[in-house]
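Let me begin by handing over the structure; questions about it come next.
The complex is shown incomplete by one protein chain, all other protein chains being positioned as in the whole.
After this line comes subunit A, so read on.
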Amino acid sequence: MASEEASGTAPSTSLYLPSFEYFRSELDEHHDRRERIIKASRDITAASKKIIFTLHRVRQLQAPLPQNVIKGNAQYYETISKQFASVSADLQGLNAHRYARQISGGCQEYFEAASFEHYLTNARILPYDEAAAQVKKLDAEGPGIELSMEDYILGIYDMTGELMKFAITFMATNQALPAISSPAEGGNVSQRNLLTDMRDLRSALESLDAGYGPFAKDVDKKADVMRASVEKVEKALYGLTVRGAERPKGWMPDVEAGRALEVEG
């Protein structure tokens, strides 16, 4: 075999090393960036879950948040803001979409928290433009992060799960669905409550045509969980209507049985 090396060219094993050294440094840079973003996304998800957890202590719909909830959540918003700022430079230009799947979990969970909070206080869906502006503001000193339309929609799907939990807890303590007062657009007062809102949301989400591709697959998965959430509230309302008077105050319907269905962050 030694005779092959004598062809006058450089020793054969080093022939492609310069190319591969370049590849290595490029791939290392990519993997490092990717890991930074995954880590930030996880921290954002964890902090957002804590915010949602605190929000579930709220007992009133369509009212300003209690001071203790605002105070309790301030630290988590700070964490989220810090984490977004730490990776915003990594998510600019070409890289904004390159790492979309890595930051997506954090964005969705954050938006889930933000839209749940918005719904609790306003009984409204946080529109995309406002949500995107909020996310951008989390990195006030940096270039900011883009909330994708996909993450917005997936976040709304997840939010229906929170609405369900809120409704069930509310019904257990108040023996009634959370009512919502809002003048309808024509001027008449509409009969809204949390369940009618959830049904509206369900029908709006179901009428969205997600097309095809990875996003459509994500939507399919979340759609089942979303439908299950609406049905849990409907079942709880059924129980309240049929047997409600027989239950001791504070009794909670068994909604935990179906939890395995839930897909979170």
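The rule is short, and it goes like this: a residue touches a chain if its C-beta (ideal position, glycine included) is under 8 Å from a C-beta of that chain, and two chains touch if they have at least 3 such contacts; residues count from 1.
The rule is simple: contacts and distances are computed from a predicted model.
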Among "tRNA (adenine(58)-N(1))-methyltransferase non-catalytic subunit TRM6", "Vacuolar protein sorting-associated protein 29", "Elongator complex protein 6" or "Translin-1", the UniProt name of the subunit that does not appear here: "Translin-1"
Of A:Arg36, A:Lys50, A:Lys82 or A:Arg98, the residue in touch with the unshown chain: A:Arg98
Absent-chain contact - pick from A:His56, A:Lys82 or A:Arg192: A:Arg192
Subunit A residues that touch the omitted chain in the full complex: 3-4, 7, 9, 12-17, 19-21, 23-24, 26-28, 31, 93-98, 100, 123-125, 127-128, 149, 152-153, 182, 184-186, 190, 192, 196-197, 200-201, 203-205, 207-214
